[in-house]
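In this view, the complex is presented without one of its protein chains, the others remaining in place.
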Amino acid sequence: MGLENYIKKSLKNRGILVMTHIVLGYPSLSANEEIIGEMIAGGVNLIEMQIPFSEPVADGPVIVKANQSAIAKGIRVSSCFDFAARITRKYDIPFLFMTYYNIIFKYGPENFLKKTKGCGIQGLIIPDLPPEEGEDFFAACRSHGIDPIMIFSPTSSLERMKYLSGHGQGFIYCIARRGVTGHQTSFDKEFNTYIQRCREATTLPLAVGFGIKSKEDMAYLKGKADIGVIGTKTIKLVEQKGVQAVSPFMRSLNVLVL
Amino acid sequence: MGLENYIKKSLKNRGILVMTHIVLGYPSLSANEEIIGEMIAGGVNLIEMQIPFSEPVADGPVIVKANQSAIAKGIRVSSCFDFAARITRKYDIPFLFMTYYNIIFKYGPENFLKKTKGCGIQGLIIPDLPPEEGEDFFAACRSHGIDPIMIFSPTSSLERMKYLSGHGQGFIYCIARRGVTGHQTSFDKEFNTYIQRCREATTLPLAVGFGIKSKEDMAYLKGKADIGVIGTKTIKLVEQKGVQAVSPFMRSLNVLVL
Amino acid sequence: MNYKQPYYGKWGGCYIPEILHETFQELSQAFISARNDPLFWTEFQELMSTYSCRPTPLTYADNLSRHFGGAEIFIKREDLNHTGAHKANNVMGQGLLVKRMNKKRVIAETGAGQHGVATATMAAKFGLECTIYMGEEDVHRQRPNVFWMQKLGAEVITVSSGSRILKDAINEAFRDWVSNMADTHYVMGTVCGPHPFPAMVAWFQSIIGQETREQFMALKNTLPARVYACVGGGSNATGIFQGFLNEPAVELVGIEAGGRGLNSGAHASRLTGKDGSAGVAQGYKTMFLQDDNGQMKTTHSVAAGLDYVGVSPILTDLWQQGKIRFEAATDREVMEALKLTMTREGLIPALESSHAFVQAFKEVGSMTPEEAVIINMSGRGDKDIFTIADAFADPSWKKFIISKGEEYGA
Partner (left out) sequence: MNYKQPYYGKWGGCYIPEILHETFQELSQAFISARNDPLFWTEFQELMSTYSCRPTPLTYADNLSRHFGGAEIFIKREDLNHTGAHKANNVMGQGLLVKRMNKKRVIAETGAGQHGVATATMAAKFGLECTIYMGEEDVHRQRPNVFWMQKLGAEVITVSSGSRILKDAINEAFRDWVSNMADTHYVMGTVCGPHPFPAMVAWFQSIIGQETREQFMALKNTLPARVYACVGGGSNATGIFQGFLNEPAVELVGIEAGGRGLNSGAHASRLTGKDGSAGVAQGYKTMFLQDDNGQMKTTHSVAAGLDYVGVSPILTDLWQQGKIRFEAATDREVMEALKLTMTREGLIPALESSHAFVQAFKEVGSMTPEEAVIINMSGRGDKDIFTIADAFADPSWKKFIISKGEEYGA
């Protein structure tokens, strides 16, 4: 039914949805599978799976290290597809791929999209592909029935957001602040104006990512955004408290509709 | 009676005279005194005593070290004068000072000459004072009754030698070869032409120095030169075999008139 | 070259995170207005001739020419720039842009450390804060440059992610930039990265080619037969080649790092040999050394400044058009050429620059004395003292370092 509808429908039962993030192959694909199981058990609504890249320029140290480690252990794009195919069959929430453009370019964009579609992935997040470079590719995404997720940032003007939104589908990924993944975000007046601008620019649902890590954050975002993205936080949680800490944590993020 | 006469007279009893060299204060003044005693006992005809200087540019490593060591132990120009006064009273062969010009310049040339004369020194050898710079000083020497010893070198032309000789008195110090004190000298055809040129240029007796170290050397020089100068060799001898080796060695250098 | 558009043939582009969109707009504006302002270039030339030593000389290498007995060898002396390499041209140019954009801080990546030292220098001169990112391996092999950057007032951040060399330093610089672009300019050190960097760096470095052409013409009243330049990111090569582009009489030769040999897997030859393939990384499309999954490979060169996984899109396009011939020089060949150049001409080329000398030395012997070649000596070798001492296994240097280490350790 497409991500947008799924999100809108899900919002009836929950104040704000949770999208989580994992790096494929870190610490291993089997660990990924366990962690996903925990996430699902914890009520997570969407999951973005990052296909590792050696040059993850938009990521902070924790995710950089995860990318490097996964590559060092030999993760391959083909195993990511295999993994995705199995997981999407196993769970019925939507899964997305997040990766850098070279992974796609090197695979061959057309082939990549076919494979992506074939393994049940519903959306693509590519932090280093602006529409100026990705116009054709995003069109191809859409014609393959995969939602290209556009990214807004606090530095994007209203006009720019409108332009971006025109290339996107599913939802918009709003970067909460400047910088890379994994650092603290402070929600202040500036953030509120930014989110208002996002809303004005698009009718697509809004996901807010970068630095979201607690129930308080989720509660703050409720009403402003539709999805809160938990990224680095999960990796740290698993490193510090083990896999079984994931589902209780995810459950704690549930914010009621009222 | 002046060095020239002394030399000519002494040559009646000996095929070639021996002039030795010591560095004042090395290893100590009392050792110098002992060594001089040995030299005299060994039949040495003249002794040049070097007043140490921190920059002995014409000397080789052995004498450089001796200069440095004497200065480090605190030798002063005034103690050199005192020493000379005592020694010249004790022995009746001629003594000369050898030193670099700064020692004289700093002391005051006029005072230096008075003192030198006063302590019975008969000649002065100054390796870094060519007549172009030393004309007045050499004249002052002569008027104080001290013989300024001029230096010839293998690179001096006949004309140059004549010019030099005009400033000298007592004898001429002929440097046997290029280089500094203390290295091997080879007596070859070139050397012979050089000594012939020296003879032609001056009526003063000729001393040959630099690298003279054995009876063979003395025998070779006999007839060509009037004095053979034993320099570095004594220092090495004392270092290796002790003071008492000096007189036997000196005695061994005696070359008969016939 | 059309400096306003991001592509050179199918190479280049501007693959940047959205967060930097505005910053690149602003930068492109500043660049275009500088290019359209004739006073800007005058100001730039003035700065380079009073603060650095431009025009740098074109030196006739008498002894080397005689040694090989073929073409005459001329050497363009970028080593005589202030801070010791061509990197100063680009950095001072970007410094003038920073003043126009009114930013207060600069950041830069560095491999050999020359770009870092040049940037730290420019920051001191223009009163800017400065942070330099440098791979851990490069920090080690170019230690003197690290020392000077710090003394010039820059913060040097050691990058230990990835291969711990130049490309990783670029990633870290981008990570800093996406946090601080409001007051910070990223001084990209070579003709790579997202548009307008390649166009901009090429423009500043074109001063080398302009001068060289004029100097050579004044001497010989003709053009050189060949021009040699080493190619890391490609800035010194792009700089000198621009003086001779589209001259059919002049063959342009770019020399990449052959490392332990083209078949060893331990090199940084993206265009020479068969290991490079098209890709998109660090914001632009070019030929990269990557595996079949698109993961960048670990490169190797004795010269930190050539030890880079990508290459200028401008050069890739000219290579594809057949306008530049590419060759590679191995680490070993580089040491030989360096030795010869030091002892015959009294010149100490940087290890990077020595790559260009290698290829020229291979070729001049079979050319005629009526022909002439120009080698771009992109920098001086002072920075390479530890690497060269290691390569020559210099015993007295080692002894000195051991005793100095003991003194410090005590």
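As written, the chain order gives the labels A, B and C, with residue 1 at the start of each chain.
Just so we're on the same page, contacts are C-beta pairs under 8 Å (C-beta built on N, C-alpha and C of every residue); 3 or more make two chains touch, one makes a residue touch a chain.
Note that the structure is predicted; figures quoted are calculated from it, not measured.
Asks: Please work out which displayed chains the absent chain touches and list them by label.
Replies: Checking the complete complex, the chain left out touches B, C.
Asks: Have a look at B:3, B:180 or B:229 and name the one touching the chain we're not showing.
Replies: The single option touching the absent chain is B:180.
Asks: If you put the missing chain back, which residues of subunit B would it touch?
Replies: Contact residues on subunit B toward the absent chain are 52-61, 64-65, 68, 71, 76-77, 100-103, 105-107, 127-130, 132-133, 151-157, 160, 164, 175, 178-180.
Asks: Which residues does subunit C use to touch the chain missing from this display?
Replies: 49-53, 56-60, 62-63, 77, 80, 82, 120-125, 127, 140, 143-144, 146-148, 150-153, 339, 342-348, 382, 385-386, 388-389, 392, 394, 396-398, 400-406, 408-409
What we mean here is this: only the chains that are shown with their structure count from here on.
Asks: In graph terms, with chains as vertices and touches as edges, which category applies: line, ring, star, complete, or other?
Replies: Graph shape here is other: it fits none of the named patterns.
Asks: Computing the C-alpha centre of each chain, which chain sits at the greatest distance from subunit C?
Replies: Between subunit C and every other chain, the largest centroid distance is to B.
Asks: Would you mind checking which pair of chains has the most C-beta pairs in contact?
Replies: Top-ranked chain pair by contacting C-beta pairs: A-C.
Asks: Can you compute the centre-to-centre distance for subunit B and subunit C, using the mean CA position of each chain? Integer Å is fine.
Replies: That gives a centre separation of 66 Å.
Asks: Centroid from C-alpha atoms only, then distance subunit A to subunit B, rounded to Å. What do you get?
Replies: Centre-to-centre distance between subunit A and subunit B: 97 Å.
Asks: By residue number and range, which residues of subunit B touch two or more other chains?
Replies: None at all.
Asks: Counting only residues that touch at least two other chains, what does the list for subunit C look like?
Replies: none
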